[in-house]
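This structure is in structure tokens; I'll ask about it shortly.
Missing here is one protein chain; the remaining ones are kept as they sit in the complex.
Moving on, here comes subunit A:
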Amino acid sequence: MEELPARSEGPVSAPGEPGAAPAPAAVPPPGDAALEARGLTKRYRGGQLAVDRLDLRVPRGSVFGFLGPNGSGKTTTIRMAMGLIEPTSGTVEVLGEPMPRGVRRVLPRVGALIEGPALYGFLSGRDNLVRFDAADPTADPRTRAARVGAALDRVGLVAAAGKKARAYSLGMKQRLGLAAALLRPRELLVLDEPTNGLDPQGMREIRTLVRELAADGTTVFLSSHLLDEIEQVCTHAAVMAQGRLLVQGTVAELAGRAASARGRLAVTTPDPADAVRILKEHGVTDLVAAVDRVTGELPGRDAPDLADLNAALVGAGVRVRAFGRERVSLEDAFVALTGEGFDVAG
């Protein structure tokens, strides 16, 4: 785990900002992917094509956001990667080994939360973890109690560890599922909708946990339909729709590739009419004025220096409260890529 290459991308905290462009120096060698799918296809017996020739590469050390509407094939992809489902064609390698052949060697190094937690309601939280730990043939039974205790501690469930799991709230179940994924140090963590059912405080804690794990060198593969969540923690992302991969890359690249990548100019001012006039003179188009705010599209070529533009406004007597480009969100990028609302099923 310690020998993993340094994370190849910019800081997680600022993926959407200009400074977060990929650092070309630390690009891992080809093949050194935590998860790699080539032509991965799954057709269920009913004939339904769930995943269609998927090529996906999750670099080691990345926090990889896996996006897509419900029914887009995300979970089927994850199940194939975890050896639960056999691909119809194509391959998927996890930590360098093809699945499902490599399950015994690979999966002890992988923690997974798939389609929500599943627990034995009649067992206590602690006994649930003991059971999942006992299922791993490479786990030393002598240190089981310590592992279970540490995992409970990590997700903040120590106080509720003795309670029967059926009495747990959804958030507690989610935490216990995460604890099972964290029973041992993992090289890859696959988290399918990890913040489902959590309150805002719980979601924050999960994000902090993901950042901590990533800082330790764990590759995190995070599926979510919450764009905000992906944008906050991920370095890379891929978008699926109707079983196909639409796009993959760093979060900064994705935001940059969207049509509206250059954010609109936004001026907050009590003098919108004057502001519109001055901006128009400087070539800003598509101006929209509100009570105290003006936005517009900067010209693609020969764009004026923003500082000059601001000076021109102030020079003309426009009182400027705020001035700058609007930040492009991943959601803007997503809508630009797919041309559809996010939660529309494929």
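Everything that follows uses one rule, which is that a residue touches a chain if its C-beta (ideal position, glycine included) is under 8 Å from a C-beta of that chain, and two chains touch if they have at least 3 such contacts; residues count from 1.
As a working rule, contacts and distances are computed from a predicted model.
Undergrad: As a check of understanding, state which of "Dihydroorotate dehydrogenase", "SUMF1/EgtB/PvdO family nonheme iron enzyme", "ABC transporter permease" or "phosphoenolpyruvate--glycerone phosphotransferase" is the UniProt name of the chain not shown.
TA: Not shown, but named in UniProt as "ABC transporter permease".
Undergrad: Check each of A:Pro100, A:Gly125, A:Pro272 or A:Gly296 against the chain that is not shown and name the one that touches it.
TA: A:Pro100
Undergrad: Kindly state which of the options A:Val58, A:Leu119, A:Leu254 or A:Val267 is in contact with the chain not pictured.
TA: Of the listed residues, the one touching the omitted chain is A:Leu119.
Undergrad: What is the set of subunit A residues that contact the non-displayed chain in the whole complex?
TA: 79, 82-86, 100-105, 107-108, 110, 112, 114-123, 130-142, 144, 177, 180
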